[in-house]
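The other protein chains are all here in position, but one chain of the complex has been omitted.
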Amino acid sequence: MASTANAIDARGVSKVFKGAGQDEVRALDNVSVTIRENEFFTLLGPSGCGKTTLLRLIAGFDFPTEGEILLHGENIALLPPYKRPVNTVFQNYALFPHMTVGQNIAFGLEMLGKPKDEIAARVSEMLKLVRMEELKDRRTSQISGGQQQRVALARALAPRPKVLLLDEPLSALDYKLRKDMQIELKRLQHDTGITFIFVTHDQEEALTMSDRIAVMSKGKILQVGSPHDIYVRPVDHFVANFIGETNFLKGKVISSKGGKATVELAPGGTLLADVPEAGLPKGEISLVVRPENATLVKPGKGDLSGTVETIVYFGTDTHVHLKLTDGTAFMVRQQNAAGSGVDVKTGDKAGIAIAAGTPRILMD
Amino acid sequence: MATERRKPFAIKAQPGFGLVAMLCFFMLYLPIAILVVYAFNAGENIALWEGFSLRWFQSAWANETVQEAAMRSLFLASVSATIATIVAGMAAIATTRTAPYRGLTFKYAMINQPLMVPEIVTAVSLLIVFSRFKVWTGYSGIGYLVLAHTAFCIPFAYLPIRARLENMDLTLERAAADLYATPWQAFKRVTLPLLVPGLVAGYMLAFVISLDDVVITEFVKSGGQETLPTYMLGQLRRAVSPEINAIATVFLALSVLLVTLFYFVNRKKN
Partner (left out) sequence: MMSDATRIAENARRADIRNRWWLTAPALFILFVAAIGPLLVVLLYSFMLKGDFGDVKYGQFSLDGWFSVFFERDIFDDTVGIAEAHVSILWRSVKLSLITTLLTLFIGFPTAYYISIQEPRRRDLLVFMVTIPFWTNILIRTFAMQEVVRNEGVINTLLVWSGIVDRPIQIMYTDWAIFFGMVYVYLPLMVLPLYASMEKIDFRLVEAGYDLYAGRFQVLRRVIIPLVKPGIVAGSILVFIPSLGAYVTPRVLGGGKNLMLGNLIDLQFGQGKNWPLGSALSITLLVIVTVALLFYVRNASKSGGGHGH
């Protein structure tokens, strides 16, 4: 493993767009990231965070203002797109409307000058892979959105790229189809063994599909890690907020011993939290508590106390919104399994117990 | 309470508008209809209907001057439209899908200029310049007409091609590049095939515009270079024979055919 180079190594990559007049937009700001061979890697962030720009730099549709992009150790930052062994699945699929499904899939192979029989064989192989054999001679306008999605995948995979780039490919599909395609994509990645770089703004999609996720905001990568890592150990407010639902508690570290810090909370009481790898931030700190790690207990018990403000029923679980003694909003997610949870109603006082080991100290 | 039956309120309707519209269509088609009907009149009198006949079509067809003028018109239209479509297509590619650059506005102004100048002004300006050229070079052939027609056809060919290019999805070419097509291959395999409806529409517009032109041709032509419209203009000054109706009817049919074709080419692209 150590001997093989990484699939993609972005080093100090910046991209500055010239706006109107003197304005400059820094779409990427000194981004460095390593994407390993054979992984399903996701760039996650809100629109305008730079994720698509990074993808376009890897694809070759734009060139970085600074920094290098290595593909298996070779700098490809300034190569035109048609000289990179990287293929893209576009957000709107970008299927050629004047060609059939089969011709679309064959296009890349033709451009590479492959022999005819090899192309034909590869096209059938690809059609089989995405389960579309019977639609080979259809026009791309005559097939459904989900089928277009599969053709786009087959077309991009046909030339056996070293890396497959996917630019929000599921955003145009309806909910049910999107769920199916998520599983399909996972299977394709597993079957082909190609490195996938997936761009999305949908945190749920990112969590379910990825081996690793890079969370981006304002042209920077804030955190890279496994879905579990990112969800359980977010580094800052943005990551914690962007992924899943979160309670923030302000407080002060009063002591720290053996990797554990004791935090005095602003709403009263103390909590024990792990010291982050990067060390303890100075001054007032913020703690993250996921709503499912908090439970309602009798008033006066637990780590925190508050007043119930709103109760929202969600079927599998119920969200109880409380106001803590200092006015901080706090949400508890209770599972609706029979006999679980404490029965409360709006206006009730309640205690909140927080599972040990779950609070995280943020770096900002 | 007794319920009164009322017509539902039509949100979109405006009183009298339908009537005016009917009148408008009647006005648009009545003169054309009369023109066509009298082309089939057996008699020489253009006011009296004396029975159905194709004699005026036959006499127009047999008229060598008309034949020659018709051939010249078709030749001019096809040559001018071809050149105009090619150069306008190149210009359209060069003026679309780009960040604004120095000279772009100048190019737009140049290309659209013939649309903004009254025909009579263009006509006299070409008369002045080309009559000089004819003296200097000794050449007074059809080249001047081709040049003049090509020039005023350019904006008409340019418009649909440009519209087609602007509506074309840029990611398609990006996808081609992503799939290892060099810029030239991407143009040949993706851009050009997708541009074809625009080119056809542009060609047809240019063809019709060239075919229809009277004023500029009238001023630019040398002796013996009548086109069908200038021939008709000349005839209209004399006592009109139903032969003109016959020629106009054929001309009209040709225009309708081209417009219909254009309409379907355009519809297919949407």
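Letters A and B name the chains as they come in the text, with residue numbers starting at 1 for each one.
One rule holds for everything that comes next: a residue touches a chain if its C-beta (ideal position, glycine included) is under 8 Å from a C-beta of that chain, and two chains touch if they have at least 3 such contacts.
Predicted model only: the values in this text are computed from it and were never measured.
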_Going by the contact rule already stated, which one of B:Met71, B:Val121 or B:Val196 would touch the omitted chain in the full complex?_
B:Val121
*asked:* Can you say which of B:Ala148, B:Leu195 or B:Val265 touches the chain missing from this structure?
replied: B:Ala148
_Just checking the interface: what residues of chain B touch the absent partner chain?_
9, 11-18, 20-21, 23-25, 27-32, 34-35, 38, 45-47, 83, 86-88, 90-91, 93-95, 98, 101-103, 107, 110-111, 113-114, 116-131, 147-148, 150-152, 154, 158, 208, 211-212, 214-215, 219, 229, 232-233, 236, 240, 244, 248, 251-252, 255-256, 258-259, 263
*Positions on chain A where the hidden chain makes contact*: 63-68, 77-78
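Simple rule for what comes next: only the chains that are shown with their structure count from here on.
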*chain A-chain B separation of Cα centroids, rounded to whole Å*: 55
*Contact residues on chain A for chain B in the complex?*
59-61, 80-83, 86-88, 90, 92, 94-98, 107-108, 111-112, 155-156, 159
*Write out the stretch or stretches of chain B touching chain A in their complex.*
169, 171-172, 174-182, 185-186, 189-190, 193-194
